[in-house]
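What follows is one structure encoded as structure tokens, with my remarks underneath.
Here is subunit A:
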Amino acid sequence: MNTLLSFDKVNAYYGNAHILHDFSIDVKEGESLALIGRNGVGKTTFVNALLGQAKVRSGSIRLGRKESARWHPYMPAKEGVMVVPQGRCIIANLSVEENLLLGAATGRKGYWTVPKIYGLFPILRERAHTPGTALSGGQQQMLAIGRALMGNPTLMILDEPTEGLAPVIVDQLGDIIRQVNEQGTTILLIEQNLHLVARVSRRYLAVEKGSVIAEGIVDPEQIEQLQQFVVV
Partner candidate 1 sequence: MLHFKYLLWLAVGVLLPQLVGSATLMSLLTQSLIYALFALGVGILLRQCGLVSFGHAAFFGISGYSVALLMRDLELGAASAIVLTLVALAIVAFLLGLVVSRIPGIAFGMLTLAIGQTVYLSALKSRETLGGADGLNINWPSSIFGLDVRLFYDPASMFVISWVVMLVTIYLLDRLFRSRFGSITSAIRDNEERARFIGLHVMLPKAVVYALSAVVSGLAGVLSAIYTGFISPETLHWSVSGTALIMTILGGVRYLWGPILGAIFYFFVKEYVGELTDYWMAMLGAVVIFIVVFAPNGVSGLLMQLQERRQKRKQDVIVRRMEVRS
Partner candidate 2 sequence: MLGISIFNGLVYGSLLIICASGLAMIYGLRRVVNFAHGALYMLGAYIGYTLSLYLNIWFALLLAPLAMGMIGVLLDKAVFRPLQERDPLSVLLVTFGLLLVIEDLVRAFWGRGSLSIEVPALLADSIELFGNPTPLYRLAVIGLGVGSMVLIWAWLRFSRTGLYVRAASTDPLTTAMMGVNTERVNALVVGVGTALAGLAGVAAAPMLSLAPSMGADVLVDSFVVVVIGGLGSLGGALISAILLGQVQSFGTIYLPGLSAVLPFLMMIAILIWRPSGLAGNRV
Partner candidate 3 sequence: ASEKDPVRIGAVSSMSGVFEQQGQEVLRAIEFAVEEANAKGGVDGREVAIEVADDESTPDGARRSAEKLAREGHNLLIGPISSSISMTLSQNLDRWDAMYVVVASKLDALTGKSCHARMFRTNHNDVMDLAMMKEWMKTVDEKKFGIIAADYTWGHGSTEFFEKTAKELGKEVKVSLFAPLGTKDFAPYVAQLRDADVDAVWVAMVGRDAISFVKQADSFGLNDTSRLIGHALIFQYLVDATGDATHGVWGNIGYGADIDTERNRQFVAAWTEKFGRVPTENEGQAYNGVQLIFEGVKLAGSTAPGDVAKALEDAEYESIYGPALMRGADHQLQIPNYVGEVAQVDGKLRPVVEKTYPISLYSTPSADCSI
């Protein structure tokens, strides 16, 4: 299997704060991988390093054929990596539909189009012309996922998508992510909610203090074993 994204001994910083320590990860084409870990261990920083928002002082990041230590935020998208950011980052002065269109900025063609997204999340069609931030938290999360799908990604990174979502919606979300994965999109799920991980991921990496400390196959029957990585 091809490797889509890999971090090789990346050390990343915010200013002088050393957050990622020799962080290494490989994402294989087609898989559904989970990155788990407590608050503040550096999961989002991993995403930020990829987007060039955290400073990578050593190590390298490879995306497809490109390898670099310094990525501009727009470059991963061009390589087919779309991010559903933590906190959703819906753009306030754009309508729901415009937010979706923004996701198609790279112009990559593929399965996903606006009608397909509306098919997936009917509520978005109803609210197509209201400002994106007038949606409830759960709806905003759907919009963020829809927006990322609009880029027809080869790899979709979801950073704690269940934050602030009602349990029922979390269930729905699990189905959707699985569906997208089956569609052929590689999934990297960053999560603390192990139920979701159990439902959608097949492999996991556990992060602690900025490094990957464990990895393995997700066994939905024995999910409690992963508990140690997320609960203090």
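Candidate selection criterion: all candidates are chains of the complex that A comes from, given by their letters.
Brief remarks follow.
Assume a contact is a pair of C-beta atoms (placed from the backbone, for glycine too) under 8 Å apart; a residue touches a chain by one contact, two chains touch by 3 or more; residues count from 1.
These figures come from a predicted structure and were not determined experimentally.
Between subunit A and the candidates 1, 2 or 3, touch in this complex occurs only with 2.
Residues 51, 53, 72-74, 76-78, 82-83, 85, 89, 91-94, 98, 101-103, 105-106, 147, 151 of subunit A are the ones that touch candidate 2 when the two sit in their complex.
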